[in-house]
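Provided herewith is a single structure, encoded as C-alpha cells, for subsequent inquiry.
The block that comes next holds subunit A.
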Amino acid sequence: MLTVKNIHQYYGGSHILRDVSFTATLGKVTVLLGRNGVGKTTLLKSLMGLVPIKSGSIEFDGHPIQKKTPYERARSGMGFVPQGREIFARLTVEENLRMGLAYKSGGTPIPAELFELFPVLKQMINRRGGDLSGGQQQQLAIARALAPKPKLLILDEPTEGIQPSIIKDIGRVIRMLADRGDMAIVLCEQYYDFAQDLADDYLVMERGEVIARGLGKDMEAHGVRQLVAI
Partner candidate 1 sequence: ADTIKVGVLHSLSGTMAISETALKDMVLMSIDDINKHGGVMGKQLEAVVVDPASNWPLFAEKTKQLLGQDKVAVIFGCWTSVSRKSVLPVLEEMNGLLFYPVQYEGEELSKNVFYTGAAPNQQAIPAVDYLMSKEGGGAKRWVLLGTDYVYPRTTNKILRAYLKSKGVKDSDIDEKYTPFGHSDYQTIVADIKKFSAGGKTAVVSTINGDSNVPFYKELGNAGLKAKDVPVVAFSVGEEELRGVDTKPLVGHLAAWNYFMSIKNPTNAAWIKQWSDYAKEKKIPGQMDKPLTNDPMEATWIGIHMWKQAVEKAKSTDTDKVVAAMAGQTFTAPSGIVSKMDEKNHHLHKSVFIGEIKADGQFNVVWKTPGPVKAKPWSPYIEGNDKKPDYPAGKSM
Partner candidate 2 sequence: MTPDLMEEGALRVARHEGIVREGMTESGGRAAGFGRHVTEGEVDVAHGRILYLEDVSVSFDGFKAINKLSLDISPGELRCVIGPNGAGKTTMMDIITGKTRPDSGTVFFGSTINLLRHREAEIAQLGIGRKFQKPTVFEQLTVFENLELALKTNKGVKHSMLFKLDSVQSDRLAEVLETIHLAESVSRMAGNLSHGQKQWLEIGMLLMQDPKLLLLDEPVAGMTDEETARTAELFLRLKGKHSLMVVEHDMSFIKTISEIVTVLCDGSVLAQGTLDEVQSDERVIEVYLGR
C-alpha cells in the first residue's frame, strides 16, 4: 500500500530523517517507535507532505506521491491524526467532522459509527472544538480522520491524554479497522504496551534512522522495549 524508500529530510541545516525506508501493508498495523525527538513526527509529516523531503520516494497505492501536495495525498486516501490534536478550535465538533469529509461530495453524511465509537462527540456535537477537553479533542481528531474512510490511516500518538477506557476502545477500533483488511495503518506511539498489542510490524527509530524493524509478535523477543528506552 505505502512504500517509503530512502527518504532524507532536513530542518534548516540539520539532518532529521536519514535514509528511512519501510512499507505499510493493507490490513496491517505498522507501529513506529522511538524516543522523544528522534523524528517520528517528522517522518509522518513527510508522508502527508506537510514537510518536504529532500530525496527518496514515497509510493502510495502504486503511484509515486512524493511530489504531491498534502490535499492530493489526502484525496488519494490518506488520513492523518496529527500529534497535538490540531482540531479546528473555532469550528464546532460537527464542522470539524465535516472538514474531515472535505473531499467527499457535498451531501456525504457523517458516518454514524463514529458516534458509536466516540459517544461523547455526539453529545458535544455543537460545541466548539477548542472548548473540548484534551482527551475529547483527541477523540475528535481520530474521528475526523476516519470520517472519509481512508485507505491509509496515519496516527501520531493517538493515546496521548486519553482516558484508559477510551484507549482500549481506540485500540479495538484500530484492530478492527486493520482486520477488515481494507486499510493500512501507520501508528506512532510512546505507550509501549499499547503499541505492542497492536503491532503487526514495527519500526524503531533513533536519531532519524530506522535502527530496528520486524514483526509485531517478535517485539518482546527483539528487546524493542529496551531499544526505545536507551
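The criterion applied here is as follows: a contact is a pair of C-beta atoms (placed from the backbone, for glycine too) under 8 Å apart; a residue touches a chain by one contact, two chains touch by 3 or more; residues count from 1.
A quick word on the picks: all candidates are chains of the complex that A comes from, given by their letters.
The structure presented is a predicted model; accordingly, all values stated were derived computationally and were not measured.
Here subunit A touches, in this complex, candidate 2 (chosen among 1 or 2). Of all residues in subunit A, those touching candidate 2 in their complex are 11, 35-37, 41, 83-84, 120, 127, 131-136, 138-139, 157, 160-169, 190-192, 225, 228-230.
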